[in-house]
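Omission of a single protein chain aside, the complex is shown with its protein chains in their original locations.
Chain naming follows the written order as A and B, and within any one chain the residues start at number 1.
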Amino acid sequence: MKIGVFICHCGENIGRTVDCPRVAKACEMLPGVEVSIDYKYMCSDPGQNLIKKEIIDKKLDAIVVGSCSPHMHEKTFRKAAVAAGINPFLVEISNLREHCSWVHDDIELATEKAIGLVRMSVEKVKRNQPLTTIEVPITKRTLVIGGGIAGIQAALDVANAGYEVVLVEKEPSIGGHMSQLSETFPTLDCSQCILTPRMVEVYQHPKIKMMTYSEVDKVEGFIGNFTVTIRNKARHIDESKCTGCGECITKCPIKKKAYNSFEENLAYRPAVYVPFPQAVPNIPVIDETVCTHYKNGKCGICVKVCGREAIDFDQQDRIVTEEVGAIIMATGYKLYNIDKKPDDSIYKGYGEYGYGKYKDVVDGLQFERIASASGPTEGEFKRPSDSKEPKKIVFIQCVGSRDESKGFSYCSKICCMYTAKHAMLYKHKVHDGEAYVFYMDIRSGGKMYDEFVRRAIEEDGVKYIRGRVSKITEEDGKYIVKGEDTLAGMPITIEADMVVLATAMVAQPDASALAQTVGIPYDKHGFFNEAHPKLRPIESTTGGVFLAGACQSPKDIPESVAMASAAAAKAMVLFGSDKLEREPVVAKVLADLCAGCFACRKVCPYGAVEIRDVITRDGIVIKQIAYVNEGLCQGCGTCTATCPSKSIELAGFNNEEIFAQIAAL
Amino acid sequence: MSSHNHNHVHTIADDIKDKTFQDVSLCYQCGKCSAGCPVRYYMDVAPNKVVRLIQLGFYEEALKSTTPWLCAGCLTCTSRCPQEFDLAKFMDAVREIAIEKGVDVKSKDILKFHKAFLHQIQHHGRAYEVGLVAEYKMMTMHLFADVDSSPGMLLKGKLKVLPHNIKDKESVRKIFKKTAKK
Partner (left out) sequence: MKVGYFPGCSQTGTAREYDLSLRKVIEKLGTSFDEVKDWSCCGATSAHVTNHKLANALAMRNVMLAEQQGLDDLVAPCAACYNRLVSSQHEVKQHPEIKAEVESILETKFQKDVKVMNLIELFMKIGTEKITENRKRELKNLKVACYYGCLLVRPAEITKFDDAEQPTSMEMLVELTGAKTVDWNSKVECCGAAHSIARRDIVIDLSKKILDDAKRHGANLMVVACPMCHTNLDMRQTIMKREFPEYKEFPVLYLTELLGLALGMDEKELGIDLHTVKFKYNELAAETAAV
């Protein structure tokens, strides 16, 4: 076998600490090495041409490149090898940078080590097998989990490109939190007015299969080939018959047992309900926990009034499976709740703000519902406790955000903007009202954002006080807010009629469970992890799964929409080819040696090890052995390390190759 | 305050860090402590401002303020600080440093009260209230304050005319000696 060794200086990165010419010279002596040269920048065009020339001229069978980490340029050098006619897996990278020059100071010792590293690679490459990439078909369909603005945008983008989309939303209607908002910053557009056309577009789109009141139960497979099990929860309404007339809702006698979560618990809803009038789809849901029928079999008024016989009390959840090639996570956020938390929770709730016991101390979404024309007060500012118009409202920012002690260390990004918006909406309707905002900083870094906040202060007369609030107490229907203005250096106490807390944006409570179902990592706060915070913010570390919107980190609507389109683009990049190429570094069971202990199956994180029967010609099963599904195997090597009888080998890293490397040391 | 700098001069901020095990840079001046401090109105410099002065290096102003002396040690600030900065402990440290450096403290009466109190403990092992009040009055010349409550307290047996000395007075005196400020 004729091997070529190419040592890269990597400019000064390797060359400063490792004597590359000396390494190249030393490697000339290694058995099997036909040529050994060094060059300043192997990955550059001239560098690659140098490699190709040597391969062709010297008729090399395999090459070793001493360079930076394989993460950087393994692909580059493999491509060069292929161009010159060698199998790409007969290329070994010796990491002389991250493993050598970047971690040592002594030139003499570093150079010796470099020679050793290259020697190891040479011995390995002699035993390398010429592997071929595995080709896998791609299902050109996308699953979008979450039907808020991010999910809607992503679904529309993918569908408009001509690919099928399955959109799964756990609430009875799509729309997410954006549908709850009164107006959006910085334009003060009516939120539902700009959202509902999109919701209808999704509903009517021929390429979008919309599943509401549904959840993802299981995800199996891998990029390009996911099999997803979805549970369509029972609405107890036959969707094919219901026309959305709303008679059942009007006539339902259970009017005050359940809170409407869409109205952020400021209003009740009947046992059979749609969350809001513009819900998509406009098909109700029966809440089994409060419906009389499920308690004692009585009532049934809805059945009587339904002209289409669409009520089906015995309807069961439906389980469906969908095959998709890409998954887009768009599950959004929730707001931090200041209520008292259980003793074992790491988050404490805010006792100094009343632990949620004061009715007129509300959070951002509740205020949105109060301000909204379709909300529980029909857009009039009436406070929850006595429906009186508040003449003085205090807004407090950073409740739960930037607070290690009771909440989260991060900044929730949107609160400064929406608080300014809230104050403005209030001042626009209640001209003699007073609005105070307690803030620590103003974070308004978007287009026209800072101007928006200045408008609140300069045009609408909102008073901004720089400092935090220590305590809120209630005296005779007024809320005593004790804060400090650190700019003037004086304490400020305000007797407010209502207090609005800008609480932190947190991950959905079931986000971590869903992440585990889908198989993607998440951080300590429950937000899904991106592959790289700077350059790969849309992809998760799991191939084929992309992130859109607030489920990845707190953000506002324009950012969520942008991210959703980006995720859609990523999915479509995947669908751009007909076949997916996978690295052939997969495990293989040596069937003759396998004893069938299935330790490998237990440790495989991808569920790639299956059980195979070994049968005689007469069809009698004599033993069961392990078998690796190449499609699922990610080449992590855990099974190889675990197998007690060494009956599994990892292609490209088999025992012979590894032992040769060790022996060469 | 970089500890990597080998030419670093030990400042009062470092003294405070040694005493409290926390760096003043933790404080991001949100003012929640000042907002909740029950004696805030009596202080010449707001509690958060004292921290700011130390952060900026204006040590003399911080040490001269009445703030740490008026601090009642109620711990409201410490329990509410979002950065978990123990402000009460910080005030303890500022007070101690003010004493150590012999700063001309504005709240002289309060310091005298504490000195009188500690004197009693040093000599008797426990607080001897009559002695304390007597000594405090001598130090401050506020001879007639609280005179109204004393006869009543005496009659109710609440003021012991003679001090109770603990048996092992020496051990307490030793503690005082070993922890005395140079």
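The rule we apply is simple: contacts are C-beta pairs under 8 Å (C-beta built on N, C-alpha and C of every residue); 3 or more make two chains touch, one makes a residue touch a chain.
Note that this is a predicted model, so its numbers are computed, not measured.
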Original post:
Looking at A:Y355, A:Y410, A:F598 or A:F653, which residue reaches the missing chain?
Top reply: A:Y355
Original post:
Which residue, B:D23, B:D44 or B:E96, contacts the hidden chain when the whole complex is considered?
Top reply: B:E96
Subject >> Residue ranges of subunit B at the interface with the undisplayed chain >> reply: 19, 21, 38-39, 42, 70, 72-76, 78-79, 86, 92-93, 95-96, 99, 107, 109-115, 117-118, 121, 125-127, 129, 133, 136, 140, 145-146, 148-149, 152-153, 156-160, 164, 166-168, 171-172, 175-176, 178-179, 181
Subject >> In subunit A, positions touching the absent partner >> reply: 340, 350-352, 354-355, 473-475, 480
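Methods note: only the chains that are shown with their structure count from here on.
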Original post:
If you average the Cα atoms of subunit A and of subunit B to get two centres, how far apart are those centres in Å?
Top reply: 51
**OP:** Spell out the part of subunit B that touches subunit A in their complex, as residue ranges.
**Re:** 28-37, 40-41, 46, 48-49, 76, 80-84
Original post:
Which of the residues in subunit A come into contact with subunit B in the complex?
Top reply: 352, 398, 402-407, 440, 466-471, 482-486, 489-492
